[in-house]
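What you see is the complex with one protein chain gone and the rest in place.
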Amino acid sequence: MITFDRVSITYPDARRPVLDDVSFEIAEGDLCLVIGATGSGKSTLLGAINGLVPHFTGGRLAGRVLVDGRDTARFRPRDLAEVVGYVGQDPVRGFVTDVVSDEIAYGMEQLGIAPAAMRKRVEETLDLMGIADLRSRPLGELSGGQQQRVAIAAVLAARPEVLVLDEPTSALDPTAAQDVLSAITMLVHEVGLTVVLAEHRLERVMHAADTIAWVRPDGRVDLGRPADVLARSSITPPLAALAHELGWPQVPLSVREARRRVLAEDIRPPLLAEPAPTHTEPVLVASGVEVRYGDVDAVAGVDVQLRPGEVTTLLGRNGCGKSSLLWALQGALTHAGDVVVDGLDPARLPALRARRLVTLVPQTAADLLYAPSVGEECSAADAESGAEPGTTASLLHRLGIHVEPSRDPRDLSEGQRLALVLAIQLSARPPVLLLDEPTRGLDYAAKADLTRIVGELAASGVAVLISTHDVEFAAGVGTRTLLMADGELIAEGTTIDLLTSSIAYAPQLAKVFAPSPVLTASDIAGSVREPIAEVAP
Amino acid sequence: MTSPRARALVERPAGRLSAALVVALVVGATAFGWPLFLRPASGMPSQLAPTVFAVALVLVLAVVLAELSGGRMDSRTLAMLGVLAAVGTVLRPLSAGTAGLELIFFVIILAGRALGPSFGFALGTITMLTSALITSGVGPWLPYQMLCAGFVGLFAGVLPRASGRSEIVLVAAYGVVSAFAYGWLMDFSFWPFALGDGTQLSFDPTAAPLANLHRFVLYNLATSMGWNLGRAVANAVLIALLGPRLLAMFRRSARTVDLAAPGSRAIAAPVE
Partner (left out) sequence: MVVPERTEALKTLHPLAWWCWAIGLGLAVNGTTNPLLLILVALAMVTVVVLRRSDAPWARSVRAYLVLAVFVIGMRVLFQVAIGARTGTTVLFSLPEVPLPAWAAGIRLGGPVTAEALASTAYDALRLAVMLLCIGAANALASPRQALRSVPAALYEASVAVVVALSVAPQLIESGQRIHRARRLRGDSGRGLRSLGRIALAVLADAIDRSMSLAAGMEARGFGRTRGLNVRGTLPLMIASVLTTTFGGFLMLSTDARWPAMGLMVAGVTGTAIGLRRAGARLAVTHYRPRPWTWRETAVAACGVLAMVVVLGVGGLDPDHLGAAAAAFFDPLALRPSTDPLDWPQLNGWMLSVVLLVLAPVPLTAVRRERVPDASRTDTAVRSPRPRTHPVGVAR
């Protein structure tokens, strides 16, 4: 169905090609998962299937890309619209109209399909994706998962044979991601589409993939069976880390497979020591925090205590009020209730002083960047924090990012941008750091870096609160966990206790080794394989 | 085998486009300058001249827009046009709040300068239309506003070459000139609308053109000079402050496009 024949793609201002002499074939009806580090060329690969690269983006394409026999060099993206359906990274930015049914009909209008046929297809597509009751809703009112399904429906209406999706679940919480992924697998198994999917969070979709294409840093692509490719790739989802740790040649693709193997080899993880309870005074005490938007209660009476040196994670569905709580704690959002940090209320302080008490790195970190170069951002941050000139730049180096000061912040990758914003916010040396969904768009290596950085910060005495819905990341980074739902705090405790006892929020390895409490791959280092005679105390 | 490069957004007006624009200029001159050379011996009252010419202006706008965009604009130009018109639409209600300083023109002028005269004309026209739809400003003055704003964008695109500081000075000066020109043209065509014909400063069909002009100048000084000055100042200040960054952004977007995460253009830079 899709053939890449010695394809090399070089962008106009780049020194090296993004993809270098790539040849592979994706069979019809396959679900192919494309993995790779951030900025490694996954988007370029997906765009090449559609013809967007090079017709839309510019650049040179050497070699041939054939989709259903058509050569993308001769067919522009619009000519391939009924062969390849392409859904970009942020579906909201791709919406042309503002009502669901109009959006689905838009593609067909462009292709000149008769109105009667359009009506029928719109209804069929709505039913297929399970969004029939959203028919006349405005697009802006939908949730993230619904918007993603509308975006898929919109390209399905042209009845393509191939569906290309660029990180469809990156912004979604686990429930919504599951909806979207089950819709996608239904399309593969029931409708017979060929789906090519790029994802960072592999753990949810690994078991459904027929092939995995790993885009390597040197520009080559390694395509093969999932269990094999994951074993040799540098992208390590939790189950691959488990396989590496236990020395398995093939990576188990699902929790069930891993569990069976663990039980068959009778592997018992070592008992984890309970984290020593800290008795230090909390540096941030919040009681009865309430945030209202009109008549909606976003946060309804939440009490939080953060201790220095402790990393706390805040879990919950999208829309349960995590962001509102964090903004309220920083003092940037009007709220009822008390927040006391080092004896002061950040909401009553001017912004500059509040920043030196509690800093927040928001969801879209790029909102904080405005200068045209990295160097200017750093010097501006130094001025705002009242720190020595050069503090921010050295912080950036310590975080492991080495970029030229003249680069435009908008040109950096997600991970680099996050690190830059982190450096800027940390230059104020606050005792409390709040991170709102920092893992969006980060691959496993970047997440591991972030975990290391947060660990170093905690070791130096900063109290960190991270809100996330990435349980794997939460399992590795924090010692305490808070669970929020519907604006209220419904559970609070150590990460191990909370995550291993919950069904929805258990990381994959916890499910594999249940009921033994295991969170991450490092927890099983030193596991015992043979059965032992006496029971350990 | 190499593939074709993507076209840049900057266009030069084609030959047939210039014919349509010339006609637009002619009709526009008639519609805006009618108090100067309309000698109604009889016929409909001169108060209705703006509405009558509005019909011709609507046709002119339709023709020019059809020639500019019909079958010619590609998706990138169109998307850029729509999004920049959205920016103008958002800025227009804000202008009403900030003491009548018009904030939309600096975007039109800078976009016309960076992306070409035909884009500037289209942006001026569409911005006026969309903002009128949102702020309920649809009326017989709308075709005039659209054409005038279109010309502001158009002439911004044909300014002589310059770069760096001198470019900003040039464009800011154009901003001042165009602000006054816009105000004068709009007032001139709607002068009878505002005053009627019962006052001493009204349009007098029997008087000589110069006398009418004299009256108009007085009327303009008394009423709209404040608005015109405000508009000119706003243009100059905004172009001087935001011009360099905006021009750079427009020109960069006209060259390459990246498909990766919104805002991130990390094409070949792996995580370091």
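By letter and in written order, the chains are A and B; residue numbering begins at 1 in each of them.
Definition applied: a contact is a pair of C-beta atoms (placed from the backbone, for glycine too) under 8 Å apart; a residue touches a chain by one contact, two chains touch by 3 or more.
Please read these numbers as outputs of a predicted model, since none were measured by experiment.
Put simply, the hidden chain is in touch with A, B once you look at the whole complex.
Here the missing chain is touched by one residue of A:K42, A:H335 or A:R355, and it is A:R355. If you put the hidden chain back, the residue from A:S8, A:S23, A:T97 or A:T185 that touches it is A:T97. Note that of A:M118, A:L314, A:L465 or A:L499, the residue touching the chain absent from this view is A:M118. Touching the omitted chain from chain B are residues 16, 19-20, 23, 26-27, 30-31, 34, 38-44, 46-49, 51-53, 55-56, 59-60, 62-63, 65-67, 69-76, 78-87, 89-90, 107, 122, 126-127, 129-130, 133-136, 138-140, 193-196, 198-202, 211, 214-215, 218, 241-242, 245-246, 249-250, 253, 257-259, 262-263. The chain not displayed touches chain A at residues 50, 52, 56, 76-79, 81-82, 84-86, 88-90, 92-98, 101-102, 105-115, 118-119, 122-124, 127, 130-133, 140, 143-144, 154-155, 158, 171, 175-176, 178-179, 182-183, 293-294, 296, 298, 317-319, 323-324, 327, 330, 332-333, 350-352, 354-355, 359-364, 367-368, 370, 381, 384-385, 410, 424-425, 428, 436-437, 486.
Methods note: only the chains that are shown with their structure count from here on.
Put simply, the C-alpha centre of chain A and that of chain B have 43 angstrom between them.
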